[in-house]
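Let me begin by presenting the structure, written as structure tokens, before commenting on it.
A protein chain is absent from this complex, but the other protein chains hold their places.
First chain written, first letter: the chains are A, B and C, and each begins at residue 1.
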Amino acid sequence: MAEETLIHADEVAKHNTRDSCWVILYGQVWDVTDFLPEHPGGANIILKLAGKDATEEYDPVHPPGTLEENLAPSKRLGPIDPKSLPEPVKPAQNIGPEPDESRPAPLSSLLNLDEIEAAATKKISRKGWAYYYSAADDYASKHLNNTVYRSILLRPRVFIDCTRCDQSTTFLGNKLELPIYVSPAAMARLAHPDGEWGIAQACKSFGTMQIISNNASMTPEQIVKDAGPDQIFGWQLYVQTERKKSEDYLARINKLDAIKFICLTLDAPVPGKREEDERSKYINEDHDSVIKDAGGSKLEGGGGIGQSLFFGTDPSLTWKETLPWLKKHTNKPIILKGLQTHEDAYIAAQHAPQIKGIILSNHGGRALDTAPPSVHTLLEIRKYCPEVFSKIDVVIDGGIKRGTDVVKALCLGAKAVGIGRGALFGLGAGGIEGVERVLEILRDETATCMRLLGVERVDQLGMQHVNTRAAERDIYDGPGNLGQKAGEGEGSYGNYGLWLKSKM
Amino acid sequence: MAEETLIHADEVAKHNTRDSCWVILYGQVWDVTDFLPEHPGGANIILKLAGKDATEEYDPVHPPGTLEENLAPSKRLGPIDPKSLPEPVKPAQNIGPEPDESRPAPLSSLLNLDEIEAAATKKISRKGWAYYYSAADDYASKHLNNTVYRSILLRPRVFIDCTRCDQSTTFLGNKLELPIYVSPAAMARLAHPDGEWGIAQACKSFGTMQIISNNASMTPEQIVKDAGPDQIFGWQLYVQTERKKSEDYLARINKLDAIKFICLTLDAPVPGKREEDERSKYINEDHDSVIKDAGGSKLEGGGGIGQSLFFGTDPSLTWKETLPWLKKHTNKPIILKGLQTHEDAYIAAQHAPQIKGIILSNHGGRALDTAPPSVHTLLEIRKYCPEVFSKIDVVIDGGIKRGTDVVKALCLGAKAVGIGRGALFGLGAGGIEGVERVLEILRDETATCMRLLGVERVDQLGMQHVNTRAAERDIYDGPGNLGQKAGEGEGSYGNYGLWLKSKM
Amino acid sequence: MAEETLIHADEVAKHNTRDSCWVILYGQVWDVTDFLPEHPGGANIILKLAGKDATEEYDPVHPPGTLEENLAPSKRLGPIDPKSLPEPVKPAQNIGPEPDESRPAPLSSLLNLDEIEAAATKKISRKGWAYYYSAADDYASKHLNNTVYRSILLRPRVFIDCTRCDQSTTFLGNKLELPIYVSPAAMARLAHPDGEWGIAQACKSFGTMQIISNNASMTPEQIVKDAGPDQIFGWQLYVQTERKKSEDYLARINKLDAIKFICLTLDAPVPGKREEDERSKYINEDHDSVIKDAGGSKLEGGGGIGQSLFFGTDPSLTWKETLPWLKKHTNKPIILKGLQTHEDAYIAAQHAPQIKGIILSNHGGRALDTAPPSVHTLLEIRKYCPEVFSKIDVVIDGGIKRGTDVVKALCLGAKAVGIGRGALFGLGAGGIEGVERVLEILRDETATCMRLLGVERVDQLGMQHVNTRAAERDIYDGPGNLGQKAGEGEGSYGNYGLWLKSKM
Partner (left out) sequence: MAEETLIHADEVAKHNTRDSCWVILYGQVWDVTDFLPEHPGGANIILKLAGKDATEEYDPVHPPGTLEENLAPSKRLGPIDPKSLPEPVKPAQNIGPEPDESRPAPLSSLLNLDEIEAAATKKISRKGWAYYYSAADDYASKHLNNTVYRSILLRPRVFIDCTRCDQSTTFLGNKLELPIYVSPAAMARLAHPDGEWGIAQACKSFGTMQIISNNASMTPEQIVKDAGPDQIFGWQLYVQTERKKSEDYLARINKLDAIKFICLTLDAPVPGKREEDERSKYINEDHDSVIKDAGGSKLEGGGGIGQSLFFGTDPSLTWKETLPWLKKHTNKPIILKGLQTHEDAYIAAQHAPQIKGIILSNHGGRALDTAPPSVHTLLEIRKYCPEVFSKIDVVIDGGIKRGTDVVKALCLGAKAVGIGRGALFGLGAGGIEGVERVLEILRDETATCMRLLGVERVDQLGMQHVNTRAAERDIYDGPGNLGQKAGEGEGSYGNYGLWLKSKM
């Protein structure tokens, strides 16, 4: 065998693109251009080493014979000239996350919602952060919203074809490509100038729904103006004491076809106590002097953004009076947001078809601290009045951080789950693209989870896929279990019947 | 359209009061004086920006059109002269609490009882702090007093008119404006010269009750001297071995009309072990030399303020002998403090009407460590002898930090809750005004909680508003569940009857 | 009223002893010599201020009128000369434990067993510390030994005369003044030269029992040589493979009258894995060179003090063969140590009166990690075979840190509790006096606990004084609960009968 000509490293270095990709392996130069699309590890992992000696990366992860099995002998171009290679530089070993934090990480390097939140926290104003992050009192409900999902175990089934995965679901008859929508979340422009319109753009890309906050920092008209033809919006209503204002607003909403339903919010008739939000007003200002100069009364304790937004909200809403009024001022379907007990879910279902759906929510832990997570409410409904699921559409929000959380909620009977802070922090981390990244992460995690459970469609998910024993132990067990007298039972509603009636 | 005259920033700056309030928005000067009282976010948030460019603050939280909707065109005074504006200074972003800690925070900026305690800890002496903060042994009961509330979940009901909120309750027939009173807590002047008299002043402002400690650092006469006409006091009695002393004291108390009842304390017949308190005597003194100079016996281990106060207290009290003696020396109603089992609550109720009420209390975790929190005792009573609630007034103390804690205790059957350390730390943080701030915080939190539960009056709160499963799992289950022989049952009291009798 | 002569501070300063004690209060000099024994807070608290201005200390803790009530007018000696007083120096405020750590703290300032351990840890060698502190594997059992007590709640009864408190108990008919004894704990001289003899001296002072370790660092004869006339000892036997050695030792023990029983240890037939102990041999030595110089084989992993002590121990002991052999070689009563299941407790009770008592123990968590704490075994016995308590004396050890722990074990049926590490760390902290301080702390804490429970004698403690629900949830529930076939039941022993028989 004739001696082969040595190839110089500079020559190899030129072939570092998809169009011509050479690598050095065990002292030989190989042309892997045609192999790029077939590489089990993807093309990029090779492209990163294109034009270089890849032996150190290649060797420990490929058994001998791999090269020969995958490349024709003709692809071996010849031996490298060893003198032409640069001295190897050992990379420093370090365990843990990326040490260089001077450059902002690309959105694609943010791997989960916690990392999105961390990135946004660095970018947005303290006031905006405090408003988004804050929750009532001691954050017990906000924390529980999340940890209750961790306490539920999944039950993967094996030997099932999981090639296909269809995440589509419906809400009020509208099709959503994802079982993940954006909850009404106020003041999006505190995160990014794209604001609620930006969230709408991201939702369009993923074929999902957005419920516009009554306190949005943009007008509904602005938010929906670039909507896709099938894009779905809801509009959140906080009824004002001055009813005329709400009626005028409803008239305006009635004209917007993209808005498919009205979402009446019930979980915050008065503002919760959000200390981080209240505290932000004390930061970065010389309060004493300002107020004295203004000649004003002394500043009361409290009063962050959260409380300002409640000004004018009517705390006197009731089943009997508010629903008929609302029905009179809109022809769109009505849903209720903020139900936190099976009793209220049961009453809402009794009002079908006047009410088409409900959102189980504790307002992201922002209203009443130690209120139950909506997973509890789902489990309560399932235990005490499962007929609710067949009468109205039930969705939930609060605490969603992972695709596995989404899937667990679906297993328990929700038709979709909403994200609030997730969308706002996504917006803060990167505007439209940040929200898209959030939806992309959750979509991919949800798909992975459904596949590993052996499930192809959302409607196949059920109680057999989850082990909820830890959560079940803690759900409400009725007022009668400690000796209190209870009303007489009726149907599956048991002994809460009388008490319920007296409240309606 | 004619060109408008530019307005100089110095001119705008003059209009920075309630009487004349101008702000710059999007390059235009607006007169918002008349709008101040209508602003949903309150007048102050505008006054802080009066005379300045408010665009950066205004823009991200208002949708377009808001200005036009709310202000007449005549309120637009003209464009600002852009050259007259100062260079913008970006405030540094920082997450977390107020960085400048050199000035004491105003009381209104202290948002919860933990912040009150932190502020007081900085101000009061180490000895005082040690006495207030300390609890028995390893603080297990003190800790549990608080965490047991966190384990109880609330059940908010929606679509209920929550415009009104009436927190008033009664105790022994006396009306309290708040279901929150001040427990007997000794040595208030260690916190502030206002002492127990100061606490009384704060209670007057809020229309609530104070129980005066037997070991107060002021005389009962001093404490009640500025009481309001309807102000309610109780007086705590530790019976002395030298009974004459107690009888003389009772005679003195009998003359004070403001004192409505005698509170016989039973949970600390001997002092608990409070190490932080004991330890404080070793601080800041050169113990060896002092003691030697004094020619005295060696210092025994133990002996903080807590133990000193017990000197002379009689540990031999009994149902049979002490109650008749007490009855003979007072004509005021008698309540018992420090019951920690349903058995003792049951026995107390058997002594009605001689006994009018009980305070479930483990002495703030200061007597016996790992004694149950009074929430356990409430649940025990509810389970084993609920008739107690109808025979005597039951109130509780220990661990209250939040309005939600107050509401949970009321749901479980308490007529009111007492705060001890909360009042003392309030006093330490700011004298009378500090105690008022504590009561204000708890009142406001309690109101928020009642409203969000959909409840208007204290007597509407019930077991249907709380999920106590986690706590119920841990309450006492009877001595018979592990095979021990139990006495025969009687009524709802079950198989504890015989054992109870043998103890009475 | 004539002007009074001013008294110079130097004159006051001379009166700073029990024999003549003056203090300055509110500008007046008082002679409080006669009042010293009557002071509710004790004489020392005054003696520390003798000869000085005590106003700052006195004022905030005494209501007005206290002076006049307690001291005759003649005790007021006159006004102090204000110019003669030194400038007041404000002590720096600091929260937390004693800042000056340069001097070792006096034993009386060590308030609990954790502080004793911390003090000893500073004084003893690393090797000794590692041997005492270490436990098997991951310390799970050592940790659980302690935390299981924290999970048990006490149930204090009130309005019971608790003047008297008698802690005496019996073991094998011997009277102990305390229900707390010293477990067999090896190698006491690693802590202090007083060694096991020192422990014996401390036990004598408190009238309690010591079980001498088979691996004591002193001979039994040395240990018992200064015993009191009624002092009780046991002797722990690890049976040697070379039986003759054990027989000779037993013969030696038979001659010592102070030793009242033989304690056959069963919980460590082979050594547990105690990594901290094994690791200590790697510290402070240049192992490679040493071993090479020694020309020896390579050091095996493992091998701290713990493993050395096992050399020669016989792992083949059985109920059938070992008991008769032992009976032949001693005329003293026999007890068994290290039972960890109700099954073995039941079998032991079947061997009464050959066996007189048992010690429930997991060897301080030093043998098998994740073995149950002896509280579990007590609860198992109570549930499955409570007759054991009436046939043999049951005591327990492991995890005792507080008097409340002692009382809880007694409530569950133990006749006494043993401390091992507590005694050794006491010895390390201060020799005999250190062990005495440990016993003093536990005795005082136990008395406080009994009093606050309303109990006068050890035999009155019972299941009604404890709430063990959290612990009960976790005790063994039988092998049959997951579908495994179980033997037929017999008596209260249920379905473990057959399996038990097959093992005997």
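A few notes on this one:
Definition applied: a contact is a pair of C-beta atoms (placed from the backbone, for glycine too) under 8 Å apart; a residue touches a chain by one contact, two chains touch by 3 or more.
Predicted model, so just to flag it, every value in this text is computed and none were measured.
Counting contacts over the entire complex, the absent chain touches A, C. Considering the whole complex, the residue from C:Val12, C:Leu111 or C:Ala371 that touches the absent chain is C:Ala371. Interface note: of C:Glu11, C:Asp137 or C:Asp444, the residue touching the hidden chain in the full complex is C:Asp137. Contact with the undisplayed chain is limited, among C:Ser151, C:Thr341, C:Thr446 or C:Asn467, to C:Thr341. Within the whole complex, the absent chain has one touching residue among C:Leu110, C:Leu266 or C:Leu412, and that is C:Leu266.
Listed by residue number, the positions of chain A touching the unshown chain are 16-19, 21, 39-45, 47-48, 50, 59-65, 91-95, 97-98, 105-106, 108-112, 150, 152-163, 379, 382-383, 386, 402, 404, 437, 440-441, 444-445, 448-449, 451-453, 462-464, 467-470, 472-473, 492. Within the entire complex, the positions of chain C that touch the omitted partner chain are 121, 125-126, 128-129, 137-138, 140, 187, 189-190, 195, 216-219, 222, 266-273, 275, 278-279, 281-285, 287, 290-291, 293-303, 305, 308-309, 311-312, 315-319, 322, 336, 338-341, 343-344, 347, 362, 367-372, 376, 473-477, 479, 481-484, 496, 499, 503.
Note that in this section only the chains that are shown with their structure count from here on.
Under the stated contact rule, the graph of chain-to-chain touches is a line, running from one end chain to the other without closing. For chain C, the chain whose average C-alpha position is most distant is A.
Chain A maps onto chain B through a rotation of 90 degrees [Cα fit, steps of 5, range 0 to 180]. If you average the Cα atoms of chain A and of chain C, the two centres end up 54 Å apart.
Across the assembly, chain A contributes no residue in contact with two or more other chains.
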